[in-house]
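All remarks here apply to the structure that follows.
Complex shown without one protein chain; remaining protein chains in place.
Chains here go by letter, A, B and C, matching the order in which they are written, and residues are numbered from 1 within each.
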Amino acid sequence: MQLGTLALLLTQTANVLSQTALLFFLGVGLTLIFGIMRVVNFAHGTIYMLGAYIGYSLARVTGSFWVALIVAPIIVGAVGVAFEAGILRRLYGRDGSAFLMVTFGLALILGDVVQIGWGASALRVAVPDLLSGVVLLLGEPFPDYRLFLAGFGVVMAIAIWQVLERTRFGLLIRATSQNPEMARALGTDVQLIRSGVFGVGCGLAALGGVLASPLVTASLGMAASMIIDAFVIVIIGGMGSFVGSLIGAFLVAFVQVFGNFYLPELAIAFIYLIMLLVLIVRPGGLLGKED
Amino acid sequence: MGAWRGLILVVAVLALAPLGLPPYMMTLLTEALILGLFAMSLDLMVGYTRLVSFGHAAAYGFGAYCSGWLLINTDLSLPSAVFVAAIASGVLAIGVAWVCTRSTGVSFSMLTLAFAQLLYAITFRWTSVTGGSDGLAGIPRRPGPFGLTALTSKTGFYFFVLGLLVAAFLLCRQLVNSPFGAVLRGIRENEAKTLALGYNTRAYKIAVVALSYALGGLAGALYAPFAGFANSELLFWLLSGQVLIMVIVGGAGTLIGPILGAAFFMFAQHQLSSYTESWAIYFGMLFIFFVLFVPRGIWGSVAARLRRPAADGR
Amino acid sequence: MSITPKTKRRNLIAPAEPKTQRLLNRRKVLTGMAAGAVTLSMGPAFLRRASAATGPIKIGMPLALTGPIGIVGQQIKRSCELWAKMKNASGGLLGQKIELVVEDTGGNPAACVRKTQQMVDRDGVRIITGIVFSSEALALAPKLKEWNTIFMSSSNGDGRLTADALVPNFFRPNTSGPMGARTVSLHLRQSKSNKIAALGLDYAWGHNSVQVFEEEMKRAKKNFVGKLFAPTGTKDYATYIAKLKDLDADAVFLVLQGDDNNAFLSQAKQFRLGEKMELLTEIVDLDSIRAVGDASLGLMGSSRYSFTYNHPKNKEFVALWQKEYNNVPDTFEGESWQTMAVLEAGILKAKSIDAEPLRAALETVELESVKGKLTMRKCDHQAVQQGFMVKVVKREGFSHPVPDVVAVYPGDVTTPRCNKTSYDD
Partner (left out) sequence: MALLECEGLTRRFGGLVAVSSVTMQVATGEVRAVIGPNGAGKSTLFNLINGVLPPSAGLVRFDGEQLTGLTPAQVCQRGVSRTFQLTALFPEMTVRENASLAAQARDAQRWLPFGGGAVFHRARAKADAALERLGLSHVADRPAGLLSHGDQRLLEVAMALAQEPRLLLLDEPTQGLSVEETQQAVETLKTLLAGGELAVVLVEHDMEVVFRLAHKITVLHRGAVIADGTPEEVKADPGVQAAYLGDFADAAD
C-alpha cells in the first residue's frame, strides 16, 4: 500500500527536524568560531568525526551511550582548547591563509590519528535501548531516536541561545562577534573567549558526531561528507550569526529531505544552488554582515 | 640582470632534465610543472590582488574537461585544444568574476567555492558530455598542427609544458610589473582607496580573475592529455584548498614561490606516501610548521634573505 | 632476504607481523628516508632496473590504503601478503622470491598512474594488482601496453573493463558488478516478490548495476516499480526510505557500498523497512556487517566471496587465514586470494613473468579456487565463475552476523557474454 500523502509529509517533516538538529550542531560551532576569531575552521568535519569515534569507545567501555554523549564533547572540546592555545594563539593578526593552513593541517593529522587508533573499518554505535523503538505517525513507523534528535536539537538551541543572551560569557561572545575592534578593549577576556569559543565549537561538533553515529556508523568518510554541508550552512546563514546557522541548517536539511524526494536529479547540486542564490542576493548571507 | 641569469639557468637545467632523469621522474616533474602553472595562476589573485579564491579547482577542472573533450571528440591538435580550453576558462571566469566580485573578503571566497562545487555537481550529472563519475578517459595527445608530432611524445610533451610555464611566468611578471599590476597592488592593500583614486576596481578584478582562470584552465588543459583522463576530482574543493596551500607554502605574491610550492607539495606527498601510510600526519605537521616558522613561504623567505637590507619593502 | 614479502612501509593494521620483522621494517623506513634525496637523482634507478631481470618477482600494488574506502585496499594488501609469505616459505615461484611493492594512492587516479609508473621504471615491476577504484583502473588500462605490464584485477567491478575498455594486458579473475546484479536477479526469478525497486549510488557503478538489474527484471516479467539514486556520501537515507515505502515495492535491490551502505542499512532497520520489503544487495561483505551489526540480519544478496562457502579449497584458506590473522577472511581478501591463485597458475604455466608469454598462459587458466571452478575466458579476460547468493544470519561462535550461502549459480549463467556488460536471457 502506498503511503498516504499526509503520512508522507509528516514523516518527512520529522526527518527535516532531526536532520536540522544534527546539522545545527556542526554549523553553530563553525559560525561561533568564525564570528569570534575570523577563522574558517577546515578541521571542523574531522573534529566531528573524532567526536563520533571517541563516543564509540566511551560507549563501549562504559556501556552507556549517554555517558559518551556527555563526555566525548568534553574531551574533544579540550582538544580544541589545546589547539587554540598551542597553535592558533600565535597567529592572531596574521591573515586568513595562516588559519586555513593550520586547520587543514589539523584535519590531516586528526584524520590519520583516527585511522591509526581505530582502524579503517566503520564502527557500529547502537541506538540506546531506550530509544530503539518506533512511534507510529499516521500508521507509519518513525524511529524514536530521530524524534529524540529533533527534541534534543530544540533544547540545545534554546540553551545555547540563553547562554549567548543571558551570561557574561555570551555577552562577550556577542560583543566580540559584532565588533571585533571591541575585542582589544576587552583586554584579558579576549584570550579566554577565544579558547572558550574554539573549545565549545569543537565540543558541539563532537556532540553532532556522537549523535550521528547511530545513524551513519563511525567512519573515516564522515569528515569529508560533513565539512561542505557545514560550510554551506554557515555561509547561507551568515558567518558569525547564531540564528543564521539555525536557519542555514534548516534550509539544508529541508532541501536534502524534500528536494531529494521530489527532484532527485538535482540532489547533488541543490545545496550549492541555494548557497549561490543566497550569496548573490545577500552577499553576507541571510543574517550576516558583509565584510 | 641577476634575475634573468637565474631564470635562464633554471630553464636550462629543466630543459636538460630529460637527459638524466628516469621516466617516472619525468612524469613527476611534468606533473609538478603543470601544478606549478596552476598555483602561479592563483597567485595573481591571492598574492597580488588579495582575492582569496576557494574555488580555483573550477578553472583547472574546466580546462581539463574542455581540452579532454576537444581531443576526444574533435580533430583539434594538442596545442589548439589546449589553447581553446584556456580561452574558454577565461571566458567562463568573466561570468564567475562578474558575480563573485560583487562581494569581498570571505564572501568572495565562498562564492568562488560555490561556483566550483556547482561545476563539480554539473560534471557529475551531465554524463553525456563529461562521462559523469568516470570522467573522460583515453584522452589522446593528437599531433599537429601542420603535422607536428614532437609534442606528443613524453619528452616532447614535457617541453611543451615547460615552454608554456615559462611563457606564462613571463606574462605574469610583465603583468605584475605593469601599470595594471600597480593597480592590483593598490586593490590588495586598500581597495576603497583605489576606487576613490578613480580606478574602476571591479573591472580590474574581473580582468585579473579572468586571466588567472585562463592560466589555471591552461594548466588543467595540459593535465588532461598528460594524465590521459579528466575526472570530477579535478573540480573538487579539496584541490582548491590544496592549491591555495601550495601558493602559501611557496610564498604568495612572488610568482616563483607558488611554482616551488606546487613542486614541493607534489614531491613531498609522493615521497612521504612511499615511506609511510601515515603520510597525512607528517603533511599536516609540515603545514603547521610552515605557518609558524616560515610565514612568508619558501620563496618569500629566500627572497628576503637575498635582498639587500637597503632595498625597499617587498 | 627475509621470508616475508618486502613491504615498503610499516604495517599498521595487520597484527600478525612478528616483532623482529617489524623492527627490521622500521629500520628500512629510516634508511629509506635517508635515501629519499638520493632517489631524486638518477643513479639508483638504473641500477635497480638492471637487477630486475634476475631478482625476485616483483608485484606492484598501488593501493588506496587511506581515504574513505581504504579498508578495501587494506584487505587486498593483507591477502596478498599472506599469499606471498606462503609462496616464499615454499621456495617462491619459478625459484624466485615474491616481492610486493606496496604504495598508497589515496584513491587518486593521477597518483595511482604516477606511482605505478615509478614501480615500472624504478623497481622493474611487470605485474600489478590490487587497484581499488575503477577510476584508477580505467586510468591505468591505456598505459599497460607502454609499460609491458600485466594488470590482475582483484576488486574492480566495472563491467566496461572487460568490454569497451578492455586492453590485452588486463585480466579480471574477480566477480564484476553485472555478475552481482545477475546473481540477485536469478534469485528473484524464483521468488514470489513481484514489485521490484532499486536503489543505487549515483555514479557509474550504481547506474550500470541498476540498469543490468532493471533489464533482468523486465525479462523476468516482474513489475519494476522504480529506481532511485543517492549521491555518494549521503548521510540521511530517510528520504530514500520514505520513497521506497511510497513505491510500495516487495523487494528492493541495493547497489551501495561503504559508508552509504552502512548508513542505509542502519537507518532502514530503524525505520523497519525490512518488515515491508525484502532487502537485496549487490555486495554482502563482513566489514559492513560488523559495522551495522544486527541491522544486517535477514539481508540477502550476492556475495563476491564468502568464507562460509563449503568447498575444500575454501576451508583450507579460511583455516590458514584464521591461523595468521585470527579472524575470518572478508570479501576482498577472498577475491584477492583467488586472483593470486590465477596469477600463480599463469606464471607456472608460462614459466615467465614477461607480459607476452604470461598473457598467453593466463588466457587459458582453469582451476579450482576458494570460490570453486574458475575458467579464464580468452575473449574478454573475464574469469567465468560461480555466483553466490547469501543471507545474513546469526551463527554460533561469531560475535557478529555472518553471510550464509543459500544458493550457488554456475559460472555460465552468472557471467555475461564476451565483451558484454548485460545478459540476453
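The rule we apply is simple: contacts are C-beta pairs under 8 Å (C-beta built on N, C-alpha and C of every residue); 3 or more make two chains touch, one makes a residue touch a chain.
Just so we're clear, the structure is a prediction, and the values are computed from it rather than from any experiment.
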The complex has one chain that is not drawn here; which of the drawn chains does it touch? B
Missing-chain contact, candidates B:Val129, B:Leu197 or B:Ala304, resolves to B:Leu197
Hey, which of B:Leu7, B:Ile72 or B:Leu175 is the one touching the hidden chain? B:Leu175
Interface with the unshown chain - residue positions in subunit B: 174-175, 177-183, 185-186, 189-190, 192-201, 204, 207, 312-314
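The rule is simple: only the chains that are shown with their structure count from here on.
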Once you draw an edge for every pair of touching chains, what topology comes out, line, ring, star, complete or other? complete
So the centre of each chain is just the mean of its C-alpha atoms; given that, what is the distance between subunit A and subunit B in Å? 33
Distance from the mean Cα position of subunit C to that of subunit B, given in whole angstrom: 36
What positions in subunit B touch 2 or more of the other chains? 124, 278, 280
Using the touch definition from the top, which residues of subunit C touch two or more other chains? 12, 66, 202
If you look only at subunit C, which of its residues touch subunit B in the complex? 8-10, 12, 29, 32-33, 36, 39-40, 42, 45-46, 49, 65-66, 103-104, 106, 108-111, 113-115, 117-118, 120-122, 134-135, 138-139, 141-143, 165, 202-204, 207
In their complex, what parts of subunit B are in touch with subunit A? 46, 52, 99, 102-107, 110-111, 113-115, 117-118, 121-122, 124-125, 237-238, 241, 244-245, 248-249, 252, 278, 280-281, 283-288, 290-292, 295
Note which residues of subunit C are touching subunit A in the complex, please. 12-13, 66-71, 74, 202, 228-231, 233, 235-236, 238-240, 242-243, 245-248, 258-259, 262-263, 266-267, 270-272, 287-288, 290-293
